[in-house]
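Below are the C-alpha cells for one structure; questions will follow.
Yeah, one chain of the complex is gone here, protein chain that is, but the others are all in their spots.
Right after this comes chain A.
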Amino acid sequence: MNILDIRNLTIELDTSAGPVKVIDKLSLQLAEGEIHTLVGESGSGKSLLAKAILGFINPRWKITADRLWWRHYDLLGLNPAQRRIVTGRDMAMIFQNPGSYLDPNHTIGEQLSEAIPSGELKGFYLRRRTDRKVRAERLLHRVGIKQAKEIMQRYPYEISEGLAQKISIAMAIAHSPKLLIADEPTTAMEPSTRAQIYRLLGKLSASQGMSILMITQDLTTMIPNSQRTSLVYCGQLMESGTTEQILNKPSHPYTQAMLEMSLLDQSVAPKSRLPTLSGAIPTLQNLPIGCRLGPRCPRARRACIQTPPTTRKKQHSFACHFPLSEDE
C-alpha cells in the first residue's frame, strides 16, 4: 500500500525570466517500508521535491499537484500548523549541507536531546534528563560515532562536515519516523562509514518498517536493498521501476546513459573516452520545451519537442517517445 502518493507535482519558481517549472508533473509513489532511490544530477530538482514533501517551503514557490498525500492526509490541504505536526511526527530528513542545519549556539548534545520526543520518556524531570542523555549517546553510537560523550559537549563550529552529517542522521532517526528522506546523506563521509550508514538505513527500514526516499547523484551510491529506483532530469521524471529493472533492463535513454556513466560493468578500454551525455545540464532560464533531455539525448528526433506521455507497465513507467525496446 502506498503511504506517500504524489501525482503530477509541479513546482514553479519566479525568476527574472518569468515563472519556471523546476519540477514538471512529477509522480512518485512510496509503499510502507520501501526504499526508493531517486537519482538525478545536481540541479534536477530532487532536493526541491524532498523539501516540498516535508513542507520545507519558501513562500515564493508555487506548488500544485493532483495529489500530494501522506497516508490519509492531504498535505496541500492542511494548514501550516497541522502540516508541521504531521510531518514533525511522521517524517524526517537528512539534509545535504548538514552544518547549516545545526544551531550554532547549542551543543550537539542539547540539539540531539531536543530531537528525542518527550512522549517516549517516563519518570520525573531528572530521570527524564538522564534518560535523554543515554538515548542521545546510543543514537550517536548507532551512526558510528565512537566518542559520543565528547562530541555531545561540542558546538557545531567545532565539528567537521562529515561528523555533522552523521549527527543529522542521528537527529533524523531519533523519533523513528515513518518516512525518512535522505538527501545525499553520505557525501562528506569516508567510504567505510558510508557503507555503515547504508547498512544502518537498510536495517532501520527492515526492522521498523521505515520508508526511505534516498536521493543520490548517480546509480553507484545506493542502499543495497533499495526496491525501487526513479530517475529525474531537470524536474521531469524519466523512468521509474524496480531497482532490478532499472539496472538491468532500462527503457529510457537517460537511464542507459546514467548506467554507462556509472561504470558498473567496468568494461572501459584503456585510454578510451569515458561515456557521457554530450552537453551540459541547461540552466533554469533556458529549459528546453518538450522532453527536457532532448538536446542531449542520443535518440532524440523531431517528436521530442512534445512532452512524451508516460508509459506504464505494471511497476514500470517511463516517459520517452523512442524507448529502448527489449530486443535492442
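To be clear about the criterion, a contact is a pair of C-beta atoms (placed from the backbone, for glycine too) under 8 Å apart; a residue touches a chain by one contact, two chains touch by 3 or more; residues count from 1.
As a convention for this text, contacts and distances are computed from a predicted model.
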Which of "ABC transporter permease", "NADH-quinone oxidoreductase subunit L", "Cytochrome c oxidase subunit 1" or "Decaheme-associated outer membrane protein, MtrB/PioB family" matches, in UniProt, the chain that is not displayed = "ABC transporter permease"
Touch with the omitted chain, as defined above, among A:Leu38, A:Leu54 or A:Met222 | A:Leu54
Sole residue of A:Arg84, A:Lys203 or A:Lys249 that reaches the chain not shown, by the stated touch rule = A:Arg84
Could you list which residues of chain A touch the chain missing from the display?
-> 54-56, 84-85, 87-89, 91-93, 95, 97, 100-106, 114-115, 155-158, 171
